[in-house]
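This is the structure, below, for whatever I ask next.
A single protein chain has been removed from this complex, and every other one stays in its place.
Entry: subunit A
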């Protein structure tokens, strides 16, 4: 398997703080990462409501070894903490998801969301500024009109590149519950935002109304048995979307059938194995992420212990199941006590849909090659990160004699978790968020 044998470690820290591996502020914890559709830009969102966008350097012939490094391109405050006075609730500024819009002109557009509000941001460059105004000086001071004796035509002069981010749309007041995901439609005109009980369809141009297309809120809240955990549009079919539930099922819906897509057209669920039933069966079967493959033929879902690949044509069981960290099955009780069992891991496809990746604890992340059925565990850590070094596969010892370089289950650090990862759409470049650090790994391809 073409593994990540060489990597370029980048440890990006938020610019305002000095961090060590053990000391960081809560606000700096990265809460989402996303490549744009070309892979040129990489956006991260954090708990403090900030968005940091990285841009890949252009390859230069003079410095071929600095091939495509990512540097900070823009930083802006996307969301601020708010207070809902009606319900006496504080609304966190944490960025839950970022989704890029495909580039249509010189500017870049992305959607970012916290628990309640989605915002459309425009990121644009300015490298020229007009000089030579008549009514004001170059530094902005108003000129006394009586002193003007002649007119001049302002001209654009080059200036240092400035990247500015402006909020173009704010989509608010449409969600009673916490937004967990957003997904841009392939028609590039609409997108969906999803909370625990509802999915709303928006037009990117219209902020004062949205259409509710899924509503699973029961008439009597006491009868609530499941919530929506994630939703995504099909990558090609603009009328199809899927949403996952806390009960471990996925529903595929067609918006052409009815205005309200409460009736699914496909229902994916694997029957539970009664022999593995435990106190925590419901928790570990809750799906934390759902992703369509790039080719639109498969769905991938992540629950607490496994990643599953589903064929859209087969609803009764997954096509493939990968064990991410099955050694945790015997530790569910303590993971419940320390709340780790509620961690929501994400999963990603590579560009060709041949490899899938997801995170784990101890800053481990796992890759599964669907064709060769081989898998690897890698670690994102500063101690192991040296430029141009090879990422060494890691192994967790589940019992018996622990070999050298293996780590035992009891030694795993559950405070170091990799929940968010993203894969470059075309190349073998991955970005991995480990708490407050961002690691970008690249597979060297000659």
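Convention: a contact is a pair of C-beta atoms (placed from the backbone, for glycine too) under 8 Å apart; a residue touches a chain by one contact, two chains touch by 3 or more; residues count from 1.
Quick note on the criterion: contacts and distances are computed from a predicted model.
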{"item": "Protein name (UniProt record) of the chain left out of view, among \"Coatomer subunit gamma\", \"AP-4 complex subunit mu-1 isoform X2\", \"Immediate early response 5 like\" or \"General transcription and DNA repair factor IIH subunit TFB4\"", "value": "\"Immediate early response 5 like\""}
{"item": "Candidate in contact with the missing chain, chosen from A:46, A:92 or A:346", "value": "A:92"}
{"item": "Hidden-chain contact residue, picked from the options A:106, A:151 or A:221", "value": "A:221"}
{"item": "Candidates A:168, A:297 or A:331 - the one touching the absent chain", "value": "A:331"}
{"item": "Residue among A:128, A:143, A:263 or A:277 that touches the chain left out of view", "value": "A:277"}
{"item": "Interface residues of subunit A (partner: the chain not displayed)", "value": "86-87, 89-92, 94, 115, 176-178, 180, 196-197, 217, 220-227, 229, 246, 274, 276-283, 286, 329-334, 336-337, 339, 342"}
